[in-house]
Every structure is written in structure tokens, then in C-alpha cells.
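Notes to accompany the following structure.
Rest of the complex left out; these chains stay put.
Chain lettering (A and B) follows the sequence in which the chains are written, and residue indices restart at 1 in each chain.
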Amino acid sequence: MKFEKKDILDIESLSRDEIGLILDTADSLKEISSRAIKKVPTLRGKTIVHFFHESSTRTRTSFEIAAKRLSGDTVSISASTSSIVKGETLADTARNLEAMNPDAIILRHKAAGTPHMLARLVKSSVINAGDGMHAHPTQALLDMMTIRERKGRLDGLNIVIAGDIAHSRVARSNIVGFTKMGARVSLVGPPTMIPQGIETLGASASYDIKEAIGDADIIMMLRIQKERQESFLFPSDREYARYFGLTAETLATAKDDVLIMHPGPINRGVEIAPEVADGPYSVILEQVANGVAVRMAILYLLLGGPR
Amino acid sequence: MKFEKKDILDIESLSRDEIGLILDTADSLKEISSRAIKKVPTLRGKTIVHFFHESSTRTRTSFEIAAKRLSGDTVSISASTSSIVKGETLADTARNLEAMNPDAIILRHKAAGTPHMLARLVKSSVINAGDGMHAHPTQALLDMMTIRERKGRLDGLNIVIAGDIAHSRVARSNIVGFTKMGARVSLVGPPTMIPQGIETLGASASYDIKEAIGDADIIMMLRIQKERQESFLFPSDREYARYFGLTAETLATAKDDVLIMHPGPINRGVEIAPEVADGPYSVILEQVANGVAVRMAILYLLLGGPR
């Protein structure tokens, strides 16, 4: 199968087969990162622009390492140093970047839909590294890779996503991806954090975490964002931890082979207890390792072939 | 012809032949950026320091991409992370950088003349990427390259530069370059923005844009800077657009083969109307593309030969 997409913008626009190809490619590229010489010449002479309008350690670092292990040339632009501060429109910034012939632009932006707009404007491949509360497709892909690696499949699994669903691009991309690959997704969180109508994405919703995780193969905890507290979505960290945090005690009702996931960065003692984050069911750091592999796979599939 | 300069500090210090050699070299390096593998080994093992005391997306990105396409190693220093904040003098920072044996230092600085001082202090090549209101030689060179590419020559052309001439290092470098290469330069803008005595650089000045562009082969619009408004150089964006903005209507009196240029970032609807910026006469994005080629040429001529 040949990968025909120009861009990776969201999970919706990828077929089951395309997702399968990305995950298979990531599986096979993963071992490069454990070699003594972690580098292959695949993307030599390709220019990859990292354009991050929101700060991010792990996603930017993961993409940069992925690009460099494939021998790509990287250039990094952050919001603070960009012409945006001089009042240029994003469309003009995009056209200007385009004129310098980059092969890929990796964009993180606080406004939903920005990568889609960029992709229409430029011939370069555009990879969405997170846009507002909309999508974070490489996170969903690395999550699928991690589950498939451990469980052998996604089809037929019960996956619980817990926390602030309403404001999470990670949740949104994962709900779409998991259901597309045949898993059942249950959402759980305080009513203020579960958006109305979320069932249209194919997921069910409930409000009691202990009940929700009873038959889960996977429990994915979402990061609680402090700024949400200020908007009264929950009364305090302590209250949140008590009702929706994942602790050893909560986990008592879970399956013996459950996997605990979290997109990071974690708030220890808020949405996840330290003993759970560091415990035997946790695959949180495998997610991070797979992030590099998935991003290598995407760069390889978008830029590696003859064009 | 061999290129003998150590530094590129301004257009004044380049001869017609040297400018011609830079432009010829840029013409021939340009196609590298449209190859599948955009990389040649010319500057392998050269250390190029990007030292930007003012933020800049396009110039820094353009230089970084140029260096990487020639296989140079780049290190980036910005004002905020530099020892300058610890009270070190620029001369000491320069000597320290020098001790690490960089091959080139690319400097942008808010104070005019800083690159010249740096060039006297260090053995490394120094490239001026914009110093205060003084000079921006690589911008002038990419502008000359763009015109030559489209018109076949600079000699004998009528070039109008419109806007805030007084505060523009782009204007200053271009006036010097264009006249050196045999073009006639006319300046137009509000009287508050045309410096007295500018004629000594070999350009004429006037105050009515419609009149000025009648026999122009090239119209270069300058960016209007909001901070100038606060100093009362013009009453409002709207007023400025009305009297000095380039619109389809203003253009009606221009030649059929006129070229519209702008150093960017553009203010749509202020100094240039969107339909003009995006229209058939505009070569604004070609300027950006040629920026990479000119910077590759300069790095190649300064560092590429045996030294």
C-alpha cells in the first residue's frame, strides 16, 4: 500500500488502512531509537519546519528527535520570535515559509482549524501537532500504537477515557481513532467536563469512575488543567482527585491486565496517584517512546518516497 | 573572479563586480532548493552562528535554511538568552564567540554599525542581517536578484520606493544598490518620512504616489510600522492607506509590465491592498524564495573556498 496523503491534520481524514500503515511503519522504525547509531539517511536534504505557537516540551522535542534520526534538517519557529508579533496574518506567514521550500511544516496552534487552513495554502506537507481543543492526531496515533503493541489489536477493546473530555484535543482525536479501529470508548468525568452530544462521535458517557472502569482494557487519564478550576469546572484539586483521580484503591475493581495511559504531563496526586502512574499497569513512558516512532513513521510516509 | 571580502556589512562596500558575482552565484544555487534532496556538502564542518538581537522570523529562518542546505552547522543565539543580559559588552561577547572558532557570525542588532564593529573584532566572517535603521544588505541583494531575474538587468530601470524611507534600512541599502547597478531611484512618501538630504544617495524624492509610479518599472512598497504612528509621522492607518497605499486603482496609471515588491511582513490594506499583494504584478514571494538563494551564495562565497 502506498500512502497518498499530503498532510496529517486529524484522525477523521485517515482511513483504517492508512492508520494501519502508519502504525506498521512506526513498529518497524522503532528499533532505530535503540541502536548505537540512531540515524538513517531517509530524509537527508529535507527541510522540516517546527512552527509552535504554543509552548510544548514533549511534542516539539519528540518531533525534532524524530526528524533528526531520519537525517532531516530542522528549523524551529516559536510564537514569540515570529512575525505574528508584527501583525502579519498566519496566511502570509505560511506563504512566506512556503516560498523557502520546506518539505514539511509541523504546526501547533491555539486556534482550532489552523493546520487545515495552512494545508490548503501550501504545497508542503502539514502535520498538526495540536490545534486548540480540536485535534492532536499524532498523540492518538502513538496511543493506538502503544495499545496495539501491548494488546495485539484495538478491535473489540473497551477503552475508558477519564477527565476533562470537553477541553481535550487528545480525547477528541482518540475517540475518533479508537472507534474507527473497532474499540468501544466510554467517557467519564464530572458533568461539567463531558460535552453534550459527544455520543455522536460513537462514545458513551458516565459520571462514576469506579463503575466505568470495571470492564476496561485501557484506562486513559486526561490531564486536569488548573485554568479550568478558575472557570469553576471543578472546586479544587483535592475534590477532583477524590472523585475522579485514579488511585490504587479505585483500580481495585479493574481487570488484571488493564493498561493505564496518560498523554502527559501528569499532575501527580490530582488525576492520577503516583503509585498508579509509576505502577505495573502504567504504559505512560511507552507512550512517550512510541511518540518518536510514530512521528518518524509520519515523516517517512509523507516525505520519504519520491514526489 | 574570486570573492575577496571577509564580511558582508553593507552595500556601499561592495563593488558592482562583487554584487554581480553574488547574484550570479545565487542564480546558480537557487535550483538546489527545488531538488528532492535539497542539500550539498559545500559547508560541511563550518560553524555558523546566528546572533539575533532583534526577533525576526523570515530573516533568521532564511539564513538557517540557507546554511543547512549547504551542510553547515548552525548555532542560534537570541538576545534574551545571551550574556548581554548579564551586562557583558557586545565586544566581549564577540571575542568570546570568536574563541569558539565560528566561521561566520550572522548578526541582527538594533544599533546601527554594530556588525561593522564586530567585523573589526573577529577573524570570522560577519554578515549584517539588519542593523538599526542603517543597512540590510542581504535584503537589497535578494531584491536585486529578483529584479534581474524578471527584467534581465538593473541598469536603466526606473525604481520607485514608497513609504517610510527615513526609518528603513531596507530602503537605504536598496537605494545604494540600485543606483550602483545603474537604476534610477525615486522615493515617495509623506514629507515626515522622507529624510532631508536623501538626494545625496543619488535618489530623487516626491510626495504623490500616483504621479511617482507613472514610469516605474519597479514599485517597492515599504512596511508601515505602527510605532511610527504613535510618534505622529502619520495620522492613522486609514489615512496612510488613502494617500500612500498601493491599490488596484493607484496602479491604473502604472506600466503594463511593472513589478510590485515588498520586503515583508506586509500590512494588508495599509501600505498595500490585498489584491495588489496577491496580484499578477507582485513578486513578493519570489523575493522570499530568492532570499534563501542569496544567503546561500553569500555563505558559499565567504566560507566555501580555501582560506
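Just so we're on the same page, a contact is a pair of C-beta atoms (placed from the backbone, for glycine too) under 8 Å apart; a residue touches a chain by one contact, two chains touch by 3 or more.
Since the structure is predicted, the reported quantities are computational estimates derived from the model, not experimental observations.
> Please state the number of copies in the whole complex; 2 are the ones shown in place.
For the whole complex in this structure, the answer is 3 copies.
We take it that only the chains that are shown with their structure count from here on.
> Where the centres are mean C-alpha positions, what is the separation of chain A from chain B, in Å?
Centres of chain A and chain B (C-alpha means) sit 40 Å apart.
> Can you tell me which positions in chain A touch chain B when the two form their complex?
44-47, 49, 73, 75, 77, 80-89, 92-93, 95-103, 306-307
> Using the touch rule from the top, collect the residues of chain B that touch chain A in their complex.
Going through chain B, the ones touching chain A are 33-39, 55-58, 60-62, 64-65, 68-69, 78, 226, 264-268, 285-286, 288-289, 291-292.
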